[in-house]
Each structure stands twice: as C-alpha cells, then as structure tokens.
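I have a structure I would like to understand better, so I am pasting it below and will then ask my questions one at a time.
Right, chain A next:
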Amino acid sequence: MSRLLDAGLERLTTILLRMGEIAEETIELSIDGFLKGLDVSDRVRSLSETLVSMSVDAEDKAFELIAKYQPVASDLRIIKSYIKIAHDLERYGRYAWDISFIHKRLAQSERCEDPLVLIERMSGKVIDMVHASIEALRSHDVELAKTLAKTENEVDELYFQYLDFSAEASISTRCLVTNVLAVRYLERIADHATYMGESIVYIATGEKVVLR
Partner candidate 1 sequence: MSTKIETRDLSVSFGDVQAIKSISMKILANRATAVIGPSGCGKSTFIKSLNRMNELTLNSQTTGEVLLDGENIYGNNYDVVTLRKKVGMIFQKPNPFPKSVYDNVAYGPRVHGIHKKEALDRIVQENLKKAALWDEVSDRLHPSAMGLSGGQQQRLCIARTLAVEPEVILMDEPCSALDPIATAKIEGLMRTLSTEYSVVVVTHNMQQAARVSDYTAFLYLGELIEYGSTKDIFENPKNELTEKYLIGKFG
Partner candidate 2 sequence: MNIKLLKQRIYFQIFRITTASVILFLFLMIWTFISNGIGVIDWTFLTDIPRRGMTEGGIFPAIVGTIYLTLGAVAFALPVGVASAIYLVEYAHEGRLLRMINSAIINLAGVPSIVHGLFGFGLFVIFLNLGTSILSGSLTLFLMILPIVISASREALLSVPKSFREGSLALGASKWQTIRHNVLPYALPGILTGTILAVARAAGETAPIILTAAFFFRPTLPKSMLDGTMALASHIYYMATQHPNIALVRPLTYGSVLVLLGIVLSLNLVAIVIRTRHRRRKNW
C-alpha cells in the first residue's frame, strides 16, 4: 500500500544516492591528484560545491516531509538519519576539497614523498570505507555498515603511525605540513564514514551503536 509519504521518501533517497556517487568521485579525484602530484583543485571545488547545495536540498526535503506527514517509527528514523547522512556526504566533499586546496597552496600540487607508503595505504582504506558507506546506504546493509568499525581502527593506526613518523621526518617543511594536514583530513573522512554506518544501523534496527 503506497502512502503519500513514500513518494517524498523516494525523492529524498534519490538525492542522497546521487550525492553518494558524486562524493565518491570527489574523494577519488582529490586523493588521486594528491598522490600523483596533479592539480585537480578546480574540479574538486566544483564537485564539493555541488554537494553543499545538494545537502541543503536534502535537508529542506526532509523537513518538508516532517511538516507534512508527522512521520513516526521507522519513517522517523529514516528521515532523522538522512539529515545526518546528507551532512556526512557533504563533509566528504568538503574534506576532499581541503586536501586538494592544501596540496595546491603549500605544495604547489607537487608530489610529496611517502617513504613508508603510509599515506597511500591510508587513502586506499579510506576510499574503501567511503565506498562501503555509500553501498550500505543504498542497500541498508547493516553487516556492511558494521565492518566500517574495523577499517576505521586500521585507518587510525596508520594515522598515528604517520604522526609519529612526521615528528622525526626530514622532508621539506611544505610537504610535511601538507601531509600532516592531509592525513588529518583523511582521518576525518573515515570518521564520517563510521557516522554514516551508525545511522544506517539505526535506521534498520533502531539501535544506537558506536562504530569506533
């Protein structure tokens, strides 16, 4: 039995899934540029701005549904969570842009050294987490969402390792600062992926878990 609310929910879901696609593209592009020493900042900025405006749309839509339909139970959980998820996806775009920006500003978009290949490994996992979070969103897959906890630990590990390394490292100051900031941004992206996972678990089960 299709309800009046269902059409609205579908549109909201469509916005979020499209945001997911764009967010994936944005992060991959930004990290790619960073690791290879390419200037992708213009494109990344434009994508990030799209995500910002889409998240405003999503939030508006969610509030419209609340005002019109006074949703309860699972409907309420979905809408409440989608508002948070829209914010998480917008953050994906924002941190991707931060990486590109700092890469251009401080390192002139050049390739910086990564002797322990920490950054490359870290960004690989982060991209996986982003994919997982968006896939879990698409299919409301609780198990997949819960795996983010494990990966997040690994990302944190690499983050701490890099921080330790950076304290003793003897690379150029520009690259050092750029890298430290970049791993910081990567770690934040990972955090938001886990927030998304938590929201997805909440939608499906009503449980409020912590995936960190």
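One rule holds for everything that comes next: a residue touches a chain if its C-beta (ideal position, glycine included) is under 8 Å from a C-beta of that chain, and two chains touch if they have at least 3 such contacts; residues count from 1.
As a selection rule, all candidates are chains of the complex that A comes from, given by their letters.
For clarity, every value in this text was computed on a predicted model and none was experimentally measured.
Undergrad: All of 1 or 2 sit in the same complex as chain A; which one actually touches it?
TA: 1
Undergrad: Using the touch definition from the top, list the residues of chain A that touch candidate 1 in their complex.
TA: Contacts found on chain A: 1, 3, 5, 70-77, 206.
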